[in-house]
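Below are the structure tokens for one structure; questions will follow.
Entry: chain A
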Amino acid sequence: MSKDININVHHLTRVEGHGNIVVNIKDGTVEKCEWQVPEAPRFFEAMVRGRRYDDIQTIVSRICGICSISHSLVATKAVEDALDLEVSEQADLVRHLMHYSEQLQSHVLHVGYLVAPDLFGVKSVVPLTTSATDAVLKIVKCHRVANQMSKLIAGRITHPITLTPGGLTKMPTEQELLDLKAMLADCVPDLVEVVKVVLSVADQLPPFERDTEYVSLKQTNPLYKGTLSEYSFYHGDITSTDVNGDGDMPVSKWESVANEYVVAQSTAKWCKWHRDAYASGALARFNNQAEFLSPLAKTVADMFGLKKGAPGPFMNNVAQLVECAHVVEASIEIIDKLLTKGIKPEKVKVSPKAGRGHAAVEAPRGILFHSYEFDKNGECVWGNCCIPTNQNHANIQKDFDKLVPEFMHEGEDALRQKMEMLVRAYDPCISCSTHMLNVEFVK
Partner candidate 1 sequence: MCECCNGKKDIYLPELWTITKRRMLNGTELFVHLEKDGGGDFDYIPGQFVEVSVAGIGEAPISISSSPTQKGMELVIRNVGALTKVIHGMEVGDKLGIRGPYGSTYPIESAKGKDLVFVCGGIGLVPQRSFIRYALDHRADYGDITVLIGTKCHDMRLFREELAMWDERKDMTVLETIDEGHDCWNGNVGVVTTLIPKVESHLPNSQILVCGPPIMYKFVLMALAEAKVPEENIFVNLERRMKCGVGKCGHCQINELYVCQDGPVFRYSDLASVPEAI
Partner candidate 2 sequence: MSKPRVAIFDFACCEGCQLQIVNLEEEILNLIDVVDVVEWREAMSEQSHEYDIAIIEGSITREEDAKRLEVIRSRAKILIALGACATMGGLNKLKNNFDDLNEVRECVYGKDGQMPHLNTFKTKACDEVVEVDFKIHGCPIDAAEFAQIIRSLLVGKTPFVPDYPVCVECKANENICRYEYDEVCLGPIIRAGCNAPCPAAGRECFGCRGLVDNPNVEAAQEVMDKYNLTVDDLKQKLVLFNSK
């Protein structure tokens, strides 16, 4: 086997994660090992300038199709923070449903369509449609349920419509919620089947671990104390496995968590908090709040032997499955709560004022921060977004630094495959985590 390895994976064009992998190994020595992000910059922070407060969520939703709900939600919250707007309890609960629908949709898509082919040793989900038709149909069904849920609550599947600063433009009816609940309950057995399918090939996840700082939200909203939503996606302070409850950061200070910096190998900015890199995402949430998971979610974690404190990036895929189970059960709990109180029509009236606001939510692939400032007419004068994929870039690099020496003896193909799988494990974004890593070998 040659001692030289040159991996050059290039052209992943996308805001949240078109990436390149470049590895040069000469005579067994790693000369270069880089995770690069060369996406076409789109300048969202500039594009919101001069736009009105009620258009912000519409604009930034387009940062990413797959986490559009999270972007819309966090922007809406940041605007509400800036304009001092209160959101009703009912609207808050309904927004949770909307957010859960995206977690479910994104996780199913990621694990089911994008990671599963790796585990089955195929290049895409296409061959699985014939070799594992039943499993694929179950994945599709869970995906569809999540999408129908988005459509009902958010007005459509991608790029939500109903979000508006101060509340929602439309509430679901009680009948619609009842139907949704039935649909979610009906989806549980299919989800369990999907979990079992993944479990059956889980040994294909590379045995790789690295001690990592995990950053996520932590529930602080009293409304959700003692409920399944205590496992927070939507409210709370910023916490990390390194602070252990002592030194949580309020969301308004997110910039001192992310500590963004520009690196030459990337158009996207990188982040670090207590160490030189941190990870966010499903595993980070799990590692910080596993005790609040729903019963089924805990069962799923047990099936995979996933324990709080798990250090391996590949376990993020498992944590996503755990969260799928969790959000289904948490959604049902919220629907019950909404139905007990009854849905009341709401009309949102907002008067613009000057101010600066910050917000954070957990996107499926990690913690997401937005901040905006508005003038007295409600026109945006400044904006800043920090997306989870960027927060994970540095950590991906650190993982590479450890993974390459550990696995280079397996040869180029196996190494490249592991590196691609590692990037995908972070679910950086649908585009990055797909299999179209265009690999060229320079011999």
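Keep in mind how these were chosen: all candidates are chains of the complex that A comes from, given by their letters.
By our rule, a residue touches a chain if its C-beta (ideal position, glycine included) is under 8 Å from a C-beta of that chain, and two chains touch if they have at least 3 such contacts; residues count from 1.
Predicted, not measured: the structure shown is a model, and the values here were computed from it.
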| item | value |
| --- | --- |
| Touching candidate - 1 or 2 - for chain A as found in this complex | 2 |
| Contact footprint of candidate 2 on chain A as seen in their complex | 12-15, 38, 40-47, 49-52, 55, 58-59, 61-66, 68, 109, 113-114, 117, 123-126, 129, 137, 140, 143-144, 147, 154-159, 161-162, 164, 168-170, 262, 264, 267, 269, 429-431, 434-438 |
